[in-house]
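Notes for the one structure printed next.
Note that one protein chain is taken out, while the other chains of the complex remain in position.
Then we have subunit A:
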C-alpha cells in the first residue's frame, strides 16, 4: 500500500532515504491503527517528529509538489485512525504556515519583477494586493485568483525562500507551542476558580485538567473540592489515579459514581472538562464516556462548564455526523462471560461528543473563547483548502 501511494518521483530519486522514512511512517501508521499510542498530546508530538523527518527526506521540484506530498502523508495518517485528530490538525497547521510563506514569497518576487519591468502593470496589481485573511471581504475573494501561486511556481523551479527550512522551523515552533501549552491555560483558568468552590470533572484522564487543578491549589493557594466521576468501565483506573494525585497535593477530592452526578450537581460550582478535539462549531470530543450527560446536567442546573484545550486540539472539521467521530469499545468491559443462549446486546462508549450549547467557554493557551467564536480561531490557524486532505488539490 505504502509503495503505491508514494509519488513515483520521490522513490526514483533517493531510494535509501525514502525507504527509511517509509519504514517509520508505516510503523507509526500501524501504531495508530492498533491504538498503541493514545492521547492527543503524544499523537500530535509524534506526528510532528515524523513530519520533520519526512520533510528532510523528501525531494521536490517545486513547492506545490511539497504541499502535495505533505497532504498525502496527512491523508494516510488520518485514514489510519480517523478519530486521532491530532495528526491531521498539526499537519494542517504546518500546511497553513507553508502556504502563508509561499504567498509572502510570491508577493516579494512579484514586487521585484514590478520594479524591473514597468510594462507588467496588470500582474503588478495582483501581486501587490496585501494578503488578506480568507474571509474578510468579498471583493478580495473575487480579486485574488487562487490559481496564481500554482501557475507561478510551476513556471519556475528556483524560489527565493528555502521552504524546507520554513517547514522545519514551523514544526519546531509548533512543538514548542504544544509543550508549553499548560502554562498559558493555567494562567487564565486560575482566575475562574474562587476559594472553597466545589468543582466537578468527568474527564480524569486529562493531564491538562490535573495540572491546572494542582497549580490552582499550589500557586494561587485556593482551597477547593474536586468531585471526580468514575467513568466506569473504561476510565476508572484513570479516575482513581487522578483522585489519588489530587489528594496527595492536598486537594479535597471526592470520587463519585457516574450515577450520582445529578444528585450532586446542585452543589457544584463549575464543571471542568478536558477535551480531545474541538470542532469548528464549538462542540468537542472528549475521551471519556458520560461527559455529554454530565454537561447536560450542568446545563440543566445552569452550572457553568468550561473546557480546557490546547490550540493544537482545534480541528477545522465540522461534526456533521457525530456517530462517525465517537468511538465504541468491546463488550467485555460491560458484560462478563455469559451463557451463549442468553447473550445480551450492549453499548460501550469510549469517547463522547459534547455539543457546543452545553459548553460555556473554552480556555485555550491563547485565551478564553465562547464556543461560537471557535471557528474564527480555527481559520486563523488553518487554510480552508486543507480541511479535507483526501480530496484533489485545486
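As a working rule, a contact is a pair of C-beta atoms (placed from the backbone, for glycine too) under 8 Å apart; a residue touches a chain by one contact, two chains touch by 3 or more; residues count from 1.
Just so we're on the same page, contacts and distances are computed from a predicted model.
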Taking the list "Translation initiation factor eIF2B subunit delta", "Large ribosomal subunit protein uL29m", "Vacuolar protein sorting-associated protein 16 homolog" or "E3 ubiquitin-protein ligase RNF25", the UniProt entry for the undisplayed chain gives the protein name "Translation initiation factor eIF2B subunit delta"
Where A:24, A:293 or A:381 are the choices, the one touching the absent chain is A:293
Among the options A:19, A:165 or A:332, which residue touches the chain absent from this view?
A:332
Among A:37, A:68, A:264 or A:387, which one touches the chain that has been omitted from the display?
A:264
Where subunit A meets the chain that is not shown, the residues are 198, 225, 230-233, 236-237, 240-241, 243-244, 246-248, 250-264, 266-267, 289-290, 292-293, 296-297, 300, 323, 326, 332-336, 342-349, 352-353
